[in-house]
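Sharing a structure here in C-alpha coordinates format.
Complex shown without one protein chain; remaining protein chains in place.
Per-chain numbering from 1; labels A and B assigned in written order.
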Amino acid sequence: MKRSSVIVLLSALLLVSLVSLAAGEGLLDEVKKRGVVRIGIGNATPPMNYIDEKGVWTGFDVDLGDEIAKRLGVKVERVLVDNKTRIAFLANRSIDISLANISVTNSRQEQMDYAEPPYFWTGKIFYAKKGKFKSLKDLGGKKIGVDQGSNAFIAAPQELAKHSDKKPEMLSFQNSAEGFLALKQGKIDAYSQDAPIMAAVSGSLGAEYEAVAGMIYSPGLYGIGVPENDSDWRDRISFILQDMLEDGTYEKLYLKWFGPKGTFPMSVNSRPRLSDTYGDMLFVWPD
Amino acid sequence: MKFLNLRYDFDWGIPFREPYVGWLITGVELTFLIAAVTTVLSLLAGTVLAVLRTTRFKFLNIPAKIYVETVRNIPGLFWLLFFYFIFPQMLPFGLTDVLNRYTYYSVVAGILGLTVDNSAYVSDIVRTGLLSVPRGRIEAAVSTGLNRFQQIRYIILPDAFRAILPPLGTRMIHNFKNSSLCMAIAAPELTWATQQVESITFRGLEVTLLATAFYIGISLFLAILMIRLERFLKIDVTSMTQMRN
Partner (left out) sequence: MEFLFEQLANWRFYLIGAYPNGPLTGLVLNIVLAVLSIVIGLFFGILFGLGRTSCRGYLRHPCGLYVDVIRSTPLLLILFWFYFFLPVVGAKMPLFWCAVISLSVYASAYQAEIVRAGILTVPLGQMEAALSTGMTRYQAVKLIILPQAFKKMLPSFVSFFNSLFKSTSIVYIVGIVDLTRTGVIISQRQPNRIYAAYICMAMGFWISCYLLSLASQWLEKRLGILDYESYKPEICRQDLVLLPLPKTVKRLLVSHK
(Lines give C-alpha, C1' and ligand atoms only; values in the text may rest on other atoms or scores of the structure.)
Protein backbone atom coordinates (compact mmCIF):
# COMPACT_ATOMS: atom_id res chain seq x y z
CA MET A 1 0.00 0.00 0.00
CA LYS A 2 2.71 2.42 1.04
CA ARG A 3 4.86 1.74 -1.97
CA SER A 4 2.04 2.40 -4.40
CA SER A 5 1.21 5.73 -2.81
CA VAL A 6 4.88 6.70 -3.05
CA ILE A 7 4.80 5.90 -6.77
CA VAL A 8 1.67 7.98 -7.24
CA LEU A 9 3.23 10.86 -5.32
CA LEU A 10 6.44 10.66 -7.34
CA SER A 11 4.62 10.67 -10.62
CA ALA A 12 2.55 13.63 -9.48
CA LEU A 13 5.76 15.45 -8.56
CA LEU A 14 7.22 14.62 -11.95
CA LEU A 15 4.22 16.16 -13.63
CA VAL A 16 4.41 19.26 -11.47
CA SER A 17 8.11 19.70 -12.13
CA LEU A 18 7.46 19.50 -15.86
CA VAL A 19 4.99 22.33 -15.38
CA SER A 20 7.70 24.75 -14.35
CA LEU A 21 6.21 28.15 -13.90
CA ALA A 22 8.06 31.00 -15.51
CA ALA A 23 9.63 33.57 -13.26
CA GLY A 24 8.57 37.18 -13.49
CA GLU A 25 12.07 38.65 -13.80
CA GLY A 26 13.64 39.94 -17.03
CA LEU A 27 14.59 37.41 -19.62
CA LEU A 28 18.25 38.45 -19.70
CA ASP A 29 18.74 37.64 -16.00
CA GLU A 30 16.68 34.50 -16.35
CA VAL A 31 18.80 33.19 -19.23
CA LYS A 32 22.04 34.06 -17.42
CA LYS A 33 20.81 32.27 -14.32
CA ARG A 34 19.62 29.29 -16.31
CA GLY A 35 22.87 29.10 -18.27
CA VAL A 36 20.93 28.02 -21.33
CA VAL A 37 19.29 30.07 -24.04
CA ARG A 38 16.38 28.41 -25.80
CA ILE A 39 16.41 29.24 -29.48
CA GLY A 40 13.46 28.27 -31.64
CA ILE A 41 14.67 27.07 -35.03
CA GLY A 42 12.79 25.38 -37.85
CA ASN A 43 13.98 22.37 -39.79
CA ALA A 44 12.20 22.50 -43.12
CA THR A 45 13.37 25.70 -44.80
CA PRO A 46 16.70 25.36 -46.56
CA PRO A 47 19.00 27.24 -46.63
CA MET A 48 17.99 28.94 -43.38
CA ASN A 49 17.35 25.77 -41.39
CA TYR A 50 17.03 22.17 -42.50
CA ILE A 51 18.06 18.58 -41.93
CA ASP A 52 20.84 17.59 -44.32
CA GLU A 53 21.39 14.22 -46.01
CA LYS A 54 23.25 12.90 -42.99
CA GLY A 55 20.47 13.84 -40.61
CA VAL A 56 22.30 16.84 -39.13
CA TRP A 57 20.25 19.90 -38.20
CA THR A 58 21.96 22.75 -39.97
CA GLY A 59 21.50 26.03 -41.83
CA PHE A 60 22.25 29.72 -41.54
CA ASP A 61 19.83 30.19 -38.63
CA VAL A 62 21.43 27.33 -36.71
CA ASP A 63 24.91 28.83 -37.04
CA LEU A 64 23.67 32.29 -36.16
CA GLY A 65 21.92 30.93 -33.08
CA ASP A 66 25.07 29.14 -31.92
CA GLU A 67 27.06 32.36 -32.32
CA ILE A 68 24.50 34.39 -30.34
CA ALA A 69 24.58 31.85 -27.52
CA LYS A 70 28.37 31.92 -27.51
CA ARG A 71 28.34 35.69 -27.16
CA LEU A 72 25.77 35.54 -24.40
CA GLY A 73 28.11 33.14 -22.63
CA VAL A 74 25.46 30.46 -22.20
CA LYS A 75 24.74 27.08 -23.69
CA VAL A 76 22.33 26.78 -26.57
CA GLU A 77 19.21 24.66 -26.53
CA ARG A 78 17.62 24.37 -29.95
CA VAL A 79 13.87 24.06 -29.80
CA LEU A 80 12.20 22.80 -32.95
CA VAL A 81 9.53 25.18 -34.19
CA ASP A 82 7.59 25.34 -37.42
CA ASN A 83 5.92 28.12 -39.36
CA LYS A 84 2.98 28.12 -36.96
CA THR A 85 4.75 27.81 -33.62
CA ARG A 86 7.70 30.11 -34.22
CA ILE A 87 5.63 33.09 -33.05
CA ALA A 88 3.24 31.32 -30.67
CA PHE A 89 6.16 29.88 -28.70
CA LEU A 90 7.67 33.34 -28.25
CA ALA A 91 4.37 34.72 -27.08
CA ASN A 92 4.02 32.04 -24.43
CA ARG A 93 7.74 32.14 -23.58
CA SER A 94 8.56 28.59 -24.52
CA ILE A 95 11.57 30.00 -26.30
CA ASP A 96 13.78 33.04 -25.66
CA ILE A 97 14.70 33.75 -29.26
CA SER A 98 12.97 32.77 -32.46
CA LEU A 99 15.34 32.34 -35.37
CA ALA A 100 13.20 30.76 -38.01
CA ASN A 101 13.13 32.95 -41.13
CA ILE A 102 10.45 35.23 -39.70
CA SER A 103 9.71 38.14 -42.00
CA VAL A 104 9.00 41.33 -40.11
CA THR A 105 5.32 42.21 -40.62
CA ASN A 106 2.79 44.50 -39.03
CA SER A 107 0.51 41.82 -37.62
CA ARG A 108 3.45 39.96 -36.10
CA GLN A 109 4.70 43.15 -34.42
CA GLU A 110 1.70 42.89 -32.12
CA GLN A 111 2.77 39.46 -30.90
CA MET A 112 6.52 39.84 -30.65
CA ASP A 113 9.49 42.20 -30.94
CA TYR A 114 12.48 42.01 -33.26
CA ALA A 115 16.14 42.55 -32.67
CA GLU A 116 17.50 45.34 -34.84
CA PRO A 117 18.35 45.21 -37.66
CA PRO A 118 16.64 42.38 -39.56
CA TYR A 119 19.44 39.89 -40.18
CA PHE A 120 18.62 38.72 -43.67
CA TRP A 121 17.09 40.79 -46.43
CA THR A 122 15.17 39.10 -49.13
CA GLY A 123 11.62 39.05 -50.44
CA LYS A 124 8.66 37.05 -51.61
CA ILE A 125 8.36 35.89 -55.19
CA PHE A 126 5.84 33.91 -57.18
CA TYR A 127 7.70 30.85 -58.32
CA ALA A 128 6.45 29.07 -61.42
CA LYS A 129 7.51 27.06 -64.47
CA LYS A 130 9.69 29.11 -66.79
CA GLY A 131 7.70 31.06 -69.31
CA LYS A 132 4.28 29.95 -68.02
CA PHE A 133 3.31 33.38 -66.73
CA LYS A 134 4.51 36.66 -68.24
CA SER A 135 3.34 39.00 -65.52
CA LEU A 136 1.51 38.97 -62.20
CA LYS A 137 -1.68 39.78 -64.12
CA ASP A 138 -1.68 36.23 -65.52
CA LEU A 139 -1.76 34.80 -62.00
CA GLY A 140 -5.29 36.08 -61.31
CA GLY A 141 -7.68 33.23 -60.57
CA LYS A 142 -4.86 30.68 -60.50
CA LYS A 143 -3.94 28.24 -57.74
CA ILE A 144 -1.24 29.72 -55.50
CA GLY A 145 0.50 27.64 -52.86
CA VAL A 146 2.01 29.04 -49.66
CA ASP A 147 3.41 27.68 -46.40
CA GLN A 148 0.83 27.44 -43.64
CA GLY A 149 1.98 30.19 -41.28
CA SER A 150 3.73 32.28 -43.93
CA ASN A 151 2.60 35.87 -44.34
CA ALA A 152 2.42 35.17 -48.08
CA PHE A 153 -1.10 33.90 -47.37
CA ILE A 154 -2.06 37.53 -46.78
CA ALA A 155 0.49 39.29 -48.97
CA ALA A 156 0.00 37.28 -52.17
CA PRO A 157 -3.74 37.92 -52.65
CA GLN A 158 -3.17 41.58 -51.73
CA GLU A 159 -0.52 41.91 -54.41
CA LEU A 160 -2.50 40.02 -57.05
CA ALA A 161 -5.58 42.14 -56.36
CA LYS A 162 -3.59 45.11 -57.66
CA HIS A 163 -3.07 43.41 -61.01
CA SER A 164 -6.17 41.38 -61.65
CA ASP A 165 -9.81 41.23 -60.62
CA LYS A 166 -9.84 37.45 -60.46
CA LYS A 167 -9.23 36.13 -56.96
CA PRO A 168 -6.45 33.56 -56.68
CA GLU A 169 -7.14 30.24 -55.01
CA MET A 170 -4.86 29.80 -52.00
CA LEU A 171 -3.60 26.41 -50.82
CA SER A 172 -1.40 26.15 -47.77
CA PHE A 173 1.12 23.40 -47.28
CA GLN A 174 2.96 22.26 -44.18
CA ASN A 175 6.35 23.26 -45.60
CA SER A 176 7.95 24.70 -48.72
CA ALA A 177 9.36 21.39 -49.91
CA GLU A 178 5.91 19.80 -50.05
CA GLY A 179 4.63 22.89 -51.80
CA PHE A 180 7.42 22.74 -54.37
CA LEU A 181 6.65 19.09 -55.05
CA ALA A 182 3.02 20.07 -55.60
CA LEU A 183 4.20 22.84 -57.94
CA LYS A 184 6.39 20.41 -59.84
CA GLN A 185 3.49 18.00 -60.28
CA GLY A 186 1.19 20.78 -61.44
CA LYS A 187 -1.12 20.68 -58.42
CA ILE A 188 -0.63 24.41 -58.04
CA ASP A 189 0.28 27.04 -60.64
CA ALA A 190 2.69 29.07 -58.57
CA TYR A 191 4.26 28.94 -55.14
CA SER A 192 4.86 32.05 -53.13
CA GLN A 193 7.83 32.06 -50.78
CA ASP A 194 11.06 33.96 -50.25
CA ALA A 195 13.48 33.79 -53.17
CA PRO A 196 16.47 32.04 -51.54
CA ILE A 197 14.23 29.42 -49.95
CA MET A 198 12.65 28.58 -53.29
CA ALA A 199 16.11 28.39 -54.88
CA ALA A 200 17.37 26.01 -52.19
CA VAL A 201 14.23 23.86 -52.14
CA SER A 202 14.16 23.39 -55.90
CA GLY A 203 17.89 22.55 -55.94
CA SER A 204 19.02 21.13 -59.27
CA LEU A 205 15.54 21.59 -60.74
CA GLY A 206 15.79 25.35 -60.19
CA ALA A 207 16.80 25.87 -63.83
CA GLU A 208 13.27 24.95 -64.95
CA TYR A 209 11.60 27.52 -62.72
CA GLU A 210 11.69 31.26 -62.31
CA ALA A 211 10.24 34.11 -60.34
CA VAL A 212 7.18 35.37 -62.22
CA ALA A 213 8.12 38.66 -63.95
CA GLY A 214 11.47 38.33 -62.17
CA MET A 215 10.28 40.46 -59.31
CA ILE A 216 10.09 40.49 -55.56
CA TYR A 217 6.59 41.63 -54.68
CA SER A 218 6.82 41.91 -50.92
CA PRO A 219 9.87 42.47 -48.74
CA GLY A 220 10.90 39.61 -46.51
CA LEU A 221 13.31 41.01 -44.00
CA TYR A 222 14.06 38.28 -41.50
CA GLY A 223 14.12 39.44 -37.92
CA ILE A 224 15.38 37.72 -34.80
CA GLY A 225 12.18 37.34 -32.81
CA VAL A 226 12.22 38.12 -29.09
CA PRO A 227 9.31 38.21 -26.61
CA GLU A 228 7.30 41.39 -26.37
CA ASN A 229 8.04 44.18 -23.91
CA ASP A 230 11.41 43.05 -22.68
CA SER A 231 13.69 45.81 -23.94
CA ASP A 232 16.77 44.63 -21.99
CA TRP A 233 16.70 41.30 -23.72
CA ARG A 234 15.87 42.77 -27.12
CA ASP A 235 18.69 45.31 -26.90
CA ARG A 236 21.17 42.68 -25.79
CA ILE A 237 20.36 40.51 -28.83
CA SER A 238 20.37 43.58 -31.11
CA PHE A 239 23.83 44.60 -29.87
CA ILE A 240 25.15 41.08 -30.34
CA LEU A 241 23.84 41.07 -33.91
CA GLN A 242 25.29 44.52 -34.56
CA ASP A 243 28.64 43.46 -33.10
CA MET A 244 28.64 40.46 -35.38
CA LEU A 245 27.93 42.68 -38.37
CA GLU A 246 30.74 45.00 -37.38
CA ASP A 247 33.52 42.54 -36.56
CA GLY A 248 33.03 40.38 -39.63
CA THR A 249 31.57 37.30 -37.96
CA TYR A 250 28.31 37.79 -39.80
CA GLU A 251 30.20 38.19 -43.07
CA LYS A 252 32.06 34.92 -42.45
CA LEU A 253 28.79 33.10 -41.78
CA TYR A 254 27.16 34.72 -44.78
CA LEU A 255 29.99 33.64 -47.07
CA LYS A 256 29.92 30.14 -45.61
CA TRP A 257 26.30 29.75 -46.67
CA PHE A 258 25.65 32.19 -49.49
CA GLY A 259 29.05 33.24 -50.80
CA PRO A 260 30.33 32.18 -54.23
CA LYS A 261 31.90 29.08 -52.64
CA GLY A 262 29.14 28.65 -50.07
CA THR A 263 26.64 25.85 -49.66
CA PHE A 264 23.91 27.78 -51.45
CA PRO A 265 25.65 30.38 -53.64
CA MET A 266 23.47 33.41 -54.16
CA SER A 267 24.00 36.19 -56.66
CA VAL A 268 21.67 38.65 -54.94
CA ASN A 269 23.00 40.43 -51.90
CA SER A 270 20.89 39.66 -48.83
CA ARG A 271 23.06 41.23 -46.16
CA PRO A 272 21.43 43.86 -43.95
CA ARG A 273 22.18 47.23 -45.51
CA LEU A 274 20.85 50.66 -46.14
CA SER A 275 18.28 51.02 -48.83
CA ASP A 276 19.52 50.44 -52.33
CA THR A 277 17.64 47.87 -54.40
CA TYR A 278 14.49 47.83 -52.32
CA GLY A 279 13.85 51.53 -52.83
CA ASP A 280 10.60 52.67 -51.29
CA MET A 281 9.57 49.23 -50.13
CA LEU A 282 12.19 49.10 -47.46
CA PHE A 283 10.43 50.66 -44.53
CA VAL A 284 6.91 49.62 -45.40
CA TRP A 285 6.33 46.46 -43.46
CA PRO A 286 3.85 44.10 -45.10
CA ASP A 287 0.72 43.05 -43.24
CA MET B 1 -9.03 35.62 -17.54
CA LYS B 2 -6.09 34.97 -15.28
CA PHE B 3 -5.48 31.75 -13.52
CA LEU B 4 -2.56 29.33 -13.42
CA ASN B 5 -0.25 31.93 -14.92
CA LEU B 6 -2.37 31.82 -18.04
CA ARG B 7 -0.83 33.89 -20.81
CA TYR B 8 -3.87 34.07 -22.97
CA ASP B 9 -6.84 36.34 -23.32
CA PHE B 10 -9.75 34.51 -24.78
CA ASP B 11 -11.45 36.21 -27.68
CA TRP B 12 -14.51 34.19 -28.52
CA GLY B 13 -15.27 36.49 -31.43
CA ILE B 14 -12.54 34.89 -33.54
CA PRO B 15 -14.29 31.66 -34.50
CA PHE B 16 -17.32 33.65 -35.64
CA ARG B 17 -15.55 36.31 -37.69
CA GLU B 18 -15.02 36.29 -41.45
CA PRO B 19 -13.08 34.67 -43.03
CA TYR B 20 -12.37 32.28 -40.16
CA VAL B 21 -15.95 31.16 -39.76
CA GLY B 22 -16.00 30.28 -43.46
CA TRP B 23 -12.88 28.12 -43.12
CA LEU B 24 -14.32 26.35 -40.11
CA ILE B 25 -17.65 25.63 -41.82
CA THR B 26 -15.87 24.29 -44.92
CA GLY B 27 -13.70 22.28 -42.55
CA VAL B 28 -16.68 20.67 -40.83
CA GLU B 29 -18.33 19.91 -44.17
CA LEU B 30 -15.17 18.34 -45.57
CA THR B 31 -14.57 16.33 -42.41
CA PHE B 32 -18.06 14.88 -42.71
CA LEU B 33 -17.64 14.31 -46.44
CA ILE B 34 -14.29 12.55 -46.05
CA ALA B 35 -15.50 10.43 -43.14
CA ALA B 36 -18.78 9.44 -44.84
CA VAL B 37 -17.29 8.58 -48.22
CA THR B 38 -14.39 6.61 -46.73
CA THR B 39 -16.78 4.72 -44.46
CA VAL B 40 -18.93 3.60 -47.37
CA LEU B 41 -16.01 2.82 -49.69
CA SER B 42 -14.00 0.97 -47.07
CA LEU B 43 -17.04 -1.09 -46.02
CA LEU B 44 -17.51 -2.16 -49.63
CA ALA B 45 -13.82 -2.78 -50.27
CA GLY B 46 -13.32 -4.48 -46.90
CA THR B 47 -16.25 -6.82 -47.46
CA VAL B 48 -15.07 -7.79 -50.93
CA LEU B 49 -11.55 -8.38 -49.60
CA ALA B 50 -12.88 -10.47 -46.72
CA VAL B 51 -14.98 -12.64 -49.04
CA LEU B 52 -11.96 -13.06 -51.33
CA ARG B 53 -9.82 -14.05 -48.39
CA THR B 54 -12.25 -16.77 -47.32
CA THR B 55 -12.54 -18.38 -50.77
CA ARG B 56 -10.57 -21.48 -51.63
CA PHE B 57 -9.21 -20.13 -54.91
CA LYS B 58 -5.56 -19.28 -54.43
CA PHE B 59 -5.48 -16.68 -57.21
CA LEU B 60 -8.16 -14.78 -55.32
CA ASN B 61 -7.22 -15.18 -51.69
CA ILE B 62 -3.46 -14.72 -52.00
CA PRO B 63 -3.63 -11.24 -53.62
CA ALA B 64 -6.23 -10.22 -51.05
CA LYS B 65 -4.01 -11.45 -48.25
CA ILE B 66 -1.00 -9.62 -49.66
CA TYR B 67 -3.02 -6.42 -49.95
CA VAL B 68 -4.24 -6.62 -46.36
CA GLU B 69 -0.83 -7.49 -44.95
CA THR B 70 0.80 -4.66 -46.87
CA VAL B 71 -1.71 -2.02 -45.90
CA ARG B 72 -2.16 -3.02 -42.28
CA ASN B 73 1.53 -2.75 -41.51
CA ILE B 74 2.05 0.74 -42.90
CA PRO B 75 0.68 3.89 -41.19
CA GLY B 76 -2.32 5.69 -42.61
CA LEU B 77 -0.30 8.89 -42.95
CA PHE B 78 1.96 7.14 -45.44
CA TRP B 79 -1.03 6.23 -47.59
CA LEU B 80 -2.23 9.83 -47.57
CA LEU B 81 1.17 11.12 -48.69
CA PHE B 82 1.43 8.30 -51.20
CA PHE B 83 -1.91 9.06 -52.81
CA TYR B 84 -1.25 12.77 -52.86
CA PHE B 85 2.30 12.85 -54.20
CA ILE B 86 3.05 9.48 -55.80
CA PHE B 87 -0.15 7.91 -57.09
CA PRO B 88 -0.96 10.48 -59.84
CA GLN B 89 2.60 10.18 -61.17
CA MET B 90 2.18 6.43 -61.60
CA LEU B 91 -0.85 6.73 -63.85
CA PRO B 92 -0.53 6.59 -67.62
CA PHE B 93 -0.05 9.89 -69.38
CA GLY B 94 -3.08 12.14 -69.43
CA LEU B 95 -4.61 10.98 -66.17
CA THR B 96 -1.65 12.38 -64.26
CA ASP B 97 -2.39 15.92 -65.35
CA VAL B 98 -6.15 15.54 -64.94
CA LEU B 99 -5.72 14.51 -61.29
CA ASN B 100 -2.99 17.02 -60.52
CA ARG B 101 -4.91 19.95 -61.97
CA TYR B 102 -8.06 19.08 -60.06
CA THR B 103 -8.48 21.74 -57.39
CA TYR B 104 -9.76 19.37 -54.72
CA TYR B 105 -7.34 16.59 -55.47
CA SER B 106 -6.10 16.80 -51.87
CA VAL B 107 -9.57 15.77 -50.70
CA VAL B 108 -9.69 12.96 -53.26
CA ALA B 109 -6.24 11.78 -52.16
CA GLY B 110 -7.36 11.94 -48.54
CA ILE B 111 -10.40 9.82 -49.30
CA LEU B 112 -8.34 7.30 -51.28
CA GLY B 113 -5.64 7.08 -48.61
CA LEU B 114 -8.02 6.66 -45.70
CA THR B 115 -10.10 4.14 -47.65
CA VAL B 116 -7.06 2.02 -48.41
CA ASP B 117 -5.96 2.21 -44.79
CA ASN B 118 -9.39 1.49 -43.35
CA SER B 119 -10.44 -1.24 -45.77
CA ALA B 120 -7.69 -3.55 -44.55
CA TYR B 121 -8.95 -3.30 -40.97
CA VAL B 122 -12.55 -3.67 -42.09
CA SER B 123 -11.67 -6.78 -44.07
CA ASP B 124 -10.04 -8.27 -40.97
CA ILE B 125 -13.15 -7.61 -38.91
CA VAL B 126 -15.52 -8.90 -41.59
CA ARG B 127 -13.40 -11.99 -42.07
CA THR B 128 -13.58 -12.79 -38.38
CA GLY B 129 -17.34 -12.41 -38.65
CA LEU B 130 -17.57 -14.67 -41.70
CA LEU B 131 -15.55 -17.36 -39.98
CA SER B 132 -17.77 -17.11 -36.92
CA VAL B 133 -20.92 -18.06 -38.84
CA PRO B 134 -21.76 -21.60 -37.69
CA ARG B 135 -21.19 -24.34 -40.22
CA GLY B 136 -24.74 -25.58 -39.63
CA ARG B 137 -26.26 -22.33 -40.94
CA ILE B 138 -24.33 -22.66 -44.19
CA GLU B 139 -25.25 -26.32 -44.56
CA ALA B 140 -28.89 -25.45 -43.95
CA ALA B 141 -28.62 -22.78 -46.65
CA VAL B 142 -27.13 -25.29 -49.08
CA SER B 143 -29.89 -27.77 -48.35
CA THR B 144 -32.60 -25.22 -49.14
CA GLY B 145 -31.10 -24.95 -52.60
CA LEU B 146 -29.48 -21.51 -52.44
CA ASN B 147 -26.52 -21.10 -54.75
CA ARG B 148 -23.12 -19.88 -53.52
CA PHE B 149 -23.85 -16.21 -54.20
CA GLN B 150 -27.24 -16.41 -52.52
CA GLN B 151 -25.70 -18.13 -49.50
CA ILE B 152 -23.23 -15.29 -49.11
CA ARG B 153 -25.80 -12.59 -49.81
CA TYR B 154 -28.69 -13.84 -47.66
CA ILE B 155 -27.22 -16.03 -44.96
CA ILE B 156 -23.56 -15.50 -44.29
CA LEU B 157 -23.18 -11.72 -44.67
CA PRO B 158 -26.23 -10.72 -42.58
CA ASP B 159 -25.22 -13.13 -39.84
CA ALA B 160 -21.64 -11.99 -39.95
CA PHE B 161 -22.52 -8.30 -39.97
CA ARG B 162 -24.61 -8.67 -36.88
CA ALA B 163 -21.74 -10.33 -35.08
CA ILE B 164 -19.18 -7.74 -36.08
CA LEU B 165 -21.23 -4.61 -35.62
CA PRO B 166 -19.54 -3.55 -32.36
CA PRO B 167 -15.93 -3.71 -33.62
CA LEU B 168 -17.01 -2.25 -36.95
CA GLY B 169 -18.56 0.72 -35.17
CA THR B 170 -15.35 1.35 -33.25
CA ARG B 171 -13.40 1.15 -36.50
CA MET B 172 -15.65 3.73 -38.14
CA ILE B 173 -15.18 6.11 -35.23
CA HIS B 174 -11.42 5.62 -35.67
CA ASN B 175 -11.84 6.42 -39.31
CA PHE B 176 -13.77 9.58 -38.49
CA LYS B 177 -10.98 10.71 -36.18
CA ASN B 178 -8.34 9.80 -38.75
CA SER B 179 -9.85 12.27 -41.21
CA SER B 180 -7.88 14.89 -39.26
CA LEU B 181 -4.68 13.48 -40.81
CA CYS B 182 -5.75 14.93 -44.16
CA MET B 183 -4.36 18.30 -43.04
CA ALA B 184 -0.91 16.93 -43.90
CA ILE B 185 -1.80 17.02 -47.59
CA ALA B 186 -3.38 20.49 -47.54
CA ALA B 187 -6.97 19.26 -47.55
CA PRO B 188 -8.90 22.08 -45.87
CA GLU B 189 -10.73 19.94 -43.30
CA LEU B 190 -11.46 20.97 -39.73
CA THR B 191 -8.04 20.40 -38.15
CA TRP B 192 -6.42 22.22 -41.06
CA ALA B 193 -8.84 25.11 -40.56
CA THR B 194 -7.96 25.43 -36.86
CA GLN B 195 -4.27 25.49 -37.76
CA GLN B 196 -4.93 28.05 -40.46
CA VAL B 197 -6.71 30.33 -37.99
CA GLU B 198 -3.83 29.85 -35.55
CA SER B 199 -1.27 30.74 -38.21
CA ILE B 200 -3.04 33.92 -39.27
CA THR B 201 -4.31 35.27 -35.94
CA PHE B 202 -1.83 33.58 -33.57
CA ARG B 203 -4.88 32.74 -31.48
CA GLY B 204 -5.76 29.14 -32.02
CA LEU B 205 -6.96 28.15 -28.57
CA GLU B 206 -10.60 29.07 -29.13
CA VAL B 207 -10.97 27.30 -32.46
CA THR B 208 -9.05 24.26 -31.27
CA LEU B 209 -11.34 24.03 -28.23
CA LEU B 210 -14.35 24.14 -30.54
CA ALA B 211 -12.85 21.57 -32.89
CA THR B 212 -11.99 19.21 -30.04
CA ALA B 213 -15.51 19.52 -28.69
CA PHE B 214 -16.81 18.80 -32.18
CA TYR B 215 -14.73 15.63 -32.57
CA ILE B 216 -15.61 14.38 -29.09
CA GLY B 217 -19.29 15.16 -29.59
CA ILE B 218 -19.55 13.40 -32.95
CA SER B 219 -17.51 10.39 -31.78
CA LEU B 220 -19.65 9.94 -28.67
CA PHE B 221 -22.80 10.45 -30.73
CA LEU B 222 -21.66 7.74 -33.13
CA ALA B 223 -20.80 5.45 -30.22
CA ILE B 224 -24.27 5.89 -28.72
CA LEU B 225 -25.81 5.37 -32.15
CA MET B 226 -23.96 2.09 -32.48
CA ILE B 227 -25.24 0.90 -29.10
CA ARG B 228 -28.79 1.77 -30.12
CA LEU B 229 -28.30 -0.07 -33.40
CA GLU B 230 -26.96 -3.12 -31.58
CA ARG B 231 -29.95 -3.12 -29.26
CA PHE B 232 -32.25 -2.68 -32.24
CA LEU B 233 -30.68 -5.65 -33.98
CA LYS B 234 -30.91 -7.54 -30.68
CA ILE B 235 -27.26 -8.29 -30.27
CA ASP B 236 -26.79 -9.40 -26.74
CA VAL B 237 -23.57 -7.67 -25.82
CA THR B 238 -23.53 -9.18 -22.37
CA SER B 239 -23.57 -12.73 -23.71
CA MET B 240 -20.54 -12.04 -25.85
CA THR B 241 -18.28 -11.09 -22.99
CA GLN B 242 -17.63 -12.74 -19.75
CA MET B 243 -19.45 -10.78 -17.13
CA ARG B 244 -19.71 -11.71 -13.58
CA ASN B 245 -21.38 -8.95 -11.63
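Some notes on this structure:
As a convention for this text, contacts are C-beta pairs under 8 Å (C-beta built on N, C-alpha and C of every residue); 3 or more make two chains touch, one makes a residue touch a chain.
Since we're looking at a predicted model, the values are computed, not measured.
Taking the complete complex into account, A:D82 is the one of A:D63, A:D82, A:D138 or A:E159 that touches the chain left out. Of the candidate positions B:I86, B:L131 or B:L233, contact with the unshown chain belongs to B:I86. Subunit B residues in contact with the hidden partner, per the touch definition given at the top, are 4-8, 69-70, 72-78, 81-82, 85-86, 89, 166-167, 169-170, 173, 177-181, 183-184, 191, 194-195, 198, 204-205, 208, 211-212, 215-216, 219-220, 223, 226-227, 237-238, 240-245.
Contact between subunit A and the unshown chain involves residues 1, 4, 8, 11, 18-22, 42-44, 51, 53-57, 79-82, 84-85, 88-89, 92-94, 174-175, 177-178, 180-181, 184, 201, 203, 205.
One rule holds for everything that comes next: only the chains that are shown with their structure count from here on.
Centre-to-centre separation between subunit A and subunit B, using Cα means, comes to 36 Å.
For subunit A in complex with subunit B, the residues that touch the partner chain are 21-22, 83-84, 87-88, 91-93, 108, 111, 143, 145, 148-149, 153-154, 169, 171-174, 178, 181-182, 185-187. The part of subunit B that touches subunit A in the complex is made up of residues 5, 7-8, 85, 88-89, 96-97, 100-101, 103, 105-106, 183-184, 186, 192, 195-196, 198-200, 202, 204.
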